[in-house]
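So that we are looking at the same thing, I have put the structure below in C-alpha cells.
With one protein chain removed, the remaining protein chains of the complex are shown where they sit.
On to chain A.
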Amino acid sequence: MKINKAYILISGVLLLLGFTVIPNLQNKVQSAVLLTEQSEYIVGSPISLSFNTEAKTTQLIVSNALGTSVIQAEKTTGTDEIQFSIAEPFCTSSGVLNWTLIGKEKALLNGKLQLKADTTQIAKLESYLGPQRIAAGGEDFAQFTILPTDIYDNPLPDETEISLNTGYTSNSNVETLKIQEFISWKNVYSTLKSGRIFVAANSDTTTSKLQTIYVDANLATPFKIDFERSNTYADADQITTLRTDIIKDRYNNTIPDATLVNFVIKTNSGAILQTSGNTINGIAQAQIQHPAAPQNWTVKAYITGIAKSNPITIQYQPAINDIPVIWDATIRKLKIGPLNGMLGQTLPEGTVVSLKIKNKIGETETLTQKTEAGHVAFELKKAFYPSGSYSLEISVLGVSKNLESVLFKS
C-alpha cells in the first residue's frame, strides 16, 4: 500500500513536470505544500513563496524569459515551513515566472506566477519613426511606433492608454492610442504642402522624444525651359545657358533641391548632345558651348522617369561672311585671312580652318590649321603635290569657299 502511494506521487510529479528525469529516484519521497496563495504580482513588489515540507535541504528554481536561477531557502523557523524570497531581476521582470521546488535533488512541486508591469507610472515612451522623409499629397506616410515601458523596462499591458500629439505649422492634434501586444503605432500621413510634422507621444508621467517628419514635395510635374545666349552665332566659343522654370509638384510645392535635370539636345544633323544641372529652389540650369557650324537645335529637359519639359528650338547663324584668300603660286602658299566675325572682330585664336585638296583624278587630302590673329597659311610643298591643277575647298566655322583649277607650278 505504501509503495502504491509513493508510486502515485512519483507519477504525479512526473506528470506535472512533463518529461523530467529525477536523479536518485530510490530515495524516500518527500512532499511539499505551497502556502502562499497569491499568484499575481506587480513587478517590484516583494515576492516570497512559503512551503510546508519535511525536506531538509531545499532550493527553488525560478525561470523567466531571461533565464533560470536557483534560490536558497531563507529560514527554517523550527517548523516545517520554509520561505524563498524572489529578488531582482526576477521580481522586476514582467511575464510568467515558473518555479520548481527542489528537495534533496528532487522536484517536489512546481508552479508559476504572473508578474504584471507597473502601470501606475510609465517611465519611458520609446518611440521609433520611419521613414523620416515622406512625399506631400496625403498618400505617403511615416509610421510612429511607441514601446512604453515601466521603471523596470517592462512593456505595458494591453489597453494602456497613451496620447499622441501631431503638430503641423500652427495646428496640433491630440488623439488617444491604446497599447496592444506591447506596442502602439500610428501611421502619420503627409500633408498637401511640404514642410515638417512634429510627433510625440505622452502619458501622465512622461513624454517621448519629439520626432520630426519631413514632408517633401511629391513628384515633379511637366515644366518649361528657356535659353539665354550672348549672340546667335555658331562660333564654337560662346556659351548658351539652358534653364528651367521653377519645377513644382502637383500640389504646387517646389521640388527638392538637387533634383537632377537632363537637357537633351538634338541637332538638325541628327546628333544628340546632353548636359545636365541640379535644381536649386526648383530651377535647374546647364550650359553648353555654341556649335562650330550653323545648326538648328531642339532641346528638351527630363527628370528621368518623372517629368519632362516642352521642346524649344535654338538656331545658330554662320559666324563669318567671307573668307579672304591669296594664292601665291610661286612659293605655293595659300594665305587665308584676315578672318573676321560678324561684328568685324577677329576670330578667336585657334579657330580651326580646314583645307581640302583635290587633284585631277579625284584624290583628296584634308589639312587643318588653327588661326593666329585671324590668319592661317598652308604651304603645299612640291614633294607632296606634283605640278598640276587642283581644286581647293576652305572651310571655317561651317562656312566654305571653293577655288577651282588652282595651278601648282614646279
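In this text, contacts are C-beta pairs under 8 Å (C-beta built on N, C-alpha and C of every residue); 3 or more make two chains touch, one makes a residue touch a chain; residues count from 1.
Keep in mind that, in the parts below, contacts and distances are computed from a predicted model.
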Legend entry - Per UniProt, the name of the complex member that is left out, chosen from "Cellulase (Glycosyl hydrolase family 5)", "FMN reductase", "ABC transporter ATP-binding protein" or "Proteasome lid subunit RPN8/RPN11": "Cellulase (Glycosyl hydrolase family 5)"
Inset, instruction - Touching the absent chain in the whole complex: find that residue among A:53, A:94, A:218 or A:240. - result: A:94
Inset, instruction - Return the single residue from A:151, A:183 or A:367 that touches the missing chain. - result: A:183
Inset, instruction - Decide which residue listed in A:44, A:111 or A:155 touches the omitted chain of the complex. - result: A:155
Legend entry - Contact with the hidden chain (one of A:31, A:48, A:68 or A:345): A:68
Legend entry - Hidden partner interface residues of chain A, rising order: 17-23, 59, 61, 63-70, 72, 88-90, 93-98, 100, 102, 105, 107, 114, 128-131, 141-143, 145, 147, 153-155, 181-183, 185, 187
